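One structure, as C-alpha cells, below. Some questions next.
Note that this complex is displayed minus one protein chain, with the remaining chains in position.
Letters A, B and C mark the chains in the order given here, with residues in each chain numbered from 1 onward.
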Amino acid sequence: MGWHVSVYVTLKPSVQDPQGATVQRALNQMGYQAVQGVRMGKFTELEFDGKLSEADVKKQADEICDKLLANPNIESYRFTVEKK
Amino acid sequence: MGWHVSVYVTLKPSVQDPQGATVQRALNQMGYQAVQGVRMGKFTELEFDGKLSEADVKKQADEICDKLLANPNIESYRFTVEKK
Amino acid sequence: MRFSVTVFPGSNCDHDCEYVIRDVMGQKVEMVWHKETDLRNPDCVVVPGGFSYGDYLRTGAIARFSPVMKSVADFAAKGGLVVGICNGFQILCEAGMLPGVLIRNKSLQFICKNVYIKVEQTDTPFTNACKPGQVLKIPIAHGEGNYFIDAEGLKKLKDNRQIVVRYCDPEGQVTPESNPNGSLDAIAGVCNEKRNVFGLMPHPDRSGEDVLGSHDGQVIWKSILAAKAGVA
Partner (left out) sequence: MTSSIMDVEITPQVIKEHGLKPDEYDRICKILGRKPNITELGLYSVMWSEHCGYKHSRALLKTLPTKGPKVLQGPGENAGIMDIGEGWAVAFKVESHNHPSAIEPYQGAATGVGGILRDIFTMGARPVANLNSLRFGPLSDPKVKRLFAGVVRGIADYGNCMGIPTIAGEVVFDESYTENCLVNAMSVGLVRHEHIIKGRASGLNNPVIYIGATTGRDGIHGATFASTEITDESTEKRSAVQVADPFMEKLLMEATLELIHNDLLVGIQDMGAAGLTCSTCEMASRGGAGIEIDVAKVPQREKGMTPYEILLSESQERMLLVAKPGCEQKVHDVLAKWDLHAATIGFVTDTGRMVVKENGKVVADVPADSLTEAPIYHPAKSEPAILKKHRDFDETSVPDCKNPGEILEKLLSDPTIASKRWVYRQYDHMVRSNTLVRPGSDAGVLRVKGTSLGLAMTIDGLGSYCALDPYEGAKIVVAEAARNIACSGAEPIGMTDCLNFGSPEKPEVYYYFDRVISGLGDACRAFNIPITGGNVSLYNENPSGAIDPTPIVGMMGLFSDVNTAVTQWFKDDGDPIYLLGDIGGTIGGSRYLQVTHGKKTGRCPHLDLEAEHRLHQVLKAMADAKFLQSAHDCSDGGFAVALAECCFTGLTHEEAARGAKVSLPGKGRFDGRLFGEAQSRVVVSCKPAMGAQLEAMAKKFGVPCEKIGQVGGKELAVGNEMKVSIDKLADLFFTSIEKQMA
C-alpha cells in the first residue's frame, strides 16, 4: 500500500509556449482546423511510502512541486493524492 | 464557448523512464526518502471550437493523441473532455 | 587571478572553461565537484555549460540543489563574481540568482552556430573591457536559450540596465532574423541588480582563439581580469 500523487504542471497563461504553438500549427495543417489552442504541460506521478500520513504526503508533495517540479516564474501546478 | 480537452500521456509501464529515475534520485538526495517512484509524462491541453459535437471532439482528440501527441511504441494516453 | 569552475554530473563545457582560462588567458583554475562546498577561495566562479542531470525535467532545475550551489550563492551574496554560461546561465536562473528563465528555442531545435551579440552595458565586471555597443562573434549551442521574463520583470531589467548582451546582426542591428531562439527583446545575457552575477547563452569559452573561428570571447575574460585588478 502506498500513496499515488499525480502532479499537473502547466505554463502560466502569460508565458509563450513554442512547443504548443508548433503542435497547433501542425494539427491545423493536418486538417484539424477546430483546434484553436494547444498548451503543453507536464504530468508527473510520484509514489510515496504508505507509512506516511495523508497530511504528510500532501505537505511533501507541495514542497516538491514548489521547489523542483515547477518553476514558479512561469509555471503553476496542482496535484491529487490517492491511496493505492 | 468551446471544448477543453486534457490529454495525459504516460510511458508504458515496461518502458524505462530515465527522466523519472533521475528526478527520483534527486528527490531522495534532497531528503525526500519517502518517494519510491517517479514517472514523467506529458499533460497537454487542447481547445476545440465549440461548434463541434462532443462525439466529434472525442473522435478528433483520439486521432490527435494517436498520431501526434503520443508515441504508440512507448507511450499510452487518455483524455477528458469538458465544455468550457 | 583565481577561477573556480563548478562541475555537475552532465556538465560538458567544464573542460572548455578550464582550457580557455588556464591555457589561453593564463590564469589559475580549480575544478570543484558539485558535492563539495569549498569553492577554494576563487576571485570568480564559473558555472559552465553542458547538460547537468541530462537537462531532465527542466534545464538547471536539479543542479541548483547541488551542495556547491549554496556556496556559490553565499559567495555571490558577499559580492564575489559569478558567471554562468549556457547551462550555467540556466542553473543561475533556476537558483534565483538571476532573473528570468530560459525556455525551448522558438524553432524547437537545438542550434549550434556562431551568432553576433551586442554589448549593451559596459559597466559590469564582465564587460568593462568592451566598447559600448561592441559587436562580438561568438557561438551558441543550445536547445533552450529562449529568454523569458514577465512584463514587470522586463521593466525592472531595463530600469536597472541589467540587459548586458543582445543578439544582433554583424553590423550591430537588433533584427528579428538575428535573434536565433526567440528570446524576449533579443536578450542573450543579463546580470543581477548588484552586477556581480552574469549569465549568457553564447559561449565565451569556445571563442578564445582565431583557429576556433573567433577570439571575441576573450574580451569577457579580460573584463573579469580587469575588474579584479580594479578591486585590488
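Just so we're on the same page, contacts are C-beta pairs under 8 Å (C-beta built on N, C-alpha and C of every residue); 3 or more make two chains touch, one makes a residue touch a chain.
The structure displayed is predicted, hence computed values, not measured ones.
Enquirer: The complex has one chain that is not drawn here; which of the drawn chains does it touch?
Expert: B, C
Enquirer: Could you tell me which of C:Pro99, C:Gly143 or C:Gly199 touches the chain that is not displayed?
Expert: For the chain that is not drawn, the touching residue is C:Gly143.
Enquirer: Based on the whole complex, identify which of C:Tyr56, C:Phe75 or C:Phe126 touches the chain you can't see.
Expert: Touching the chain that is not displayed is residue C:Tyr56.
Enquirer: Would you indicate which residue among C:Ala73, C:Ile111, C:Val174 or C:Ala226 is in contact with the undisplayed chain?
Expert: C:Ile111
Enquirer: So that we can see where the missing chain sits, which residues of chain C does it touch?
Expert: Residues touching the hidden chain, for chain C, are 9-13, 15-16, 19-20, 23, 33, 35, 50-51, 53-56, 109-114, 137, 139, 141, 143, 170, 203, 205-206, 208, 211-213.
Enquirer: Just the residue numbers, please: which parts of chain B touch the chain that's not shown?
Expert: Output for chain B: 11, 14-18, 22, 25, 71, 73-74.
By definition in this document, only the chains that are shown with their structure count from here on.
Enquirer: With centres defined as the mean C-alpha position, give me the chain A-chain C separation in Å.
Expert: So the centroids are 30 Å from each other.
Enquirer: Between chain B and chain C, tell me the centre distance in angstrom, where each centre is the average of that chain's C-alpha atoms.
Expert: Going by mean C-alpha positions, chain B sits 34 Å from chain C.
Enquirer: From the C-alpha centre of chain A to that of chain B, how far is it in Å?
Expert: One centre to the other, that is 9 Å.
Enquirer: Multi-chain contacts in chain B: which residues touch at least two other chains?
Expert: 23, 26, 30, 40
Enquirer: Quick check on chain C: which residues sit in contact with 2+ other chains?
Expert: Only 57, 62, 65 qualify.
Enquirer: Write out the stretch or stretches of chain C touching chain B in their complex.
Expert: 53-54, 56-57, 62, 65
Enquirer: Spell out the part of chain B that touches chain C in their complex, as residue ranges.
Expert: 18-19, 22-23, 26, 29-30, 40
Enquirer: Using the touch definition from the top, list the residues of chain A that touch chain B in their complex.
Expert: Going through chain A, the ones touching chain B are 2, 8-10, 20, 23, 26-27, 30, 32-49, 51-52, 56-57, 60, 64, 67-69.
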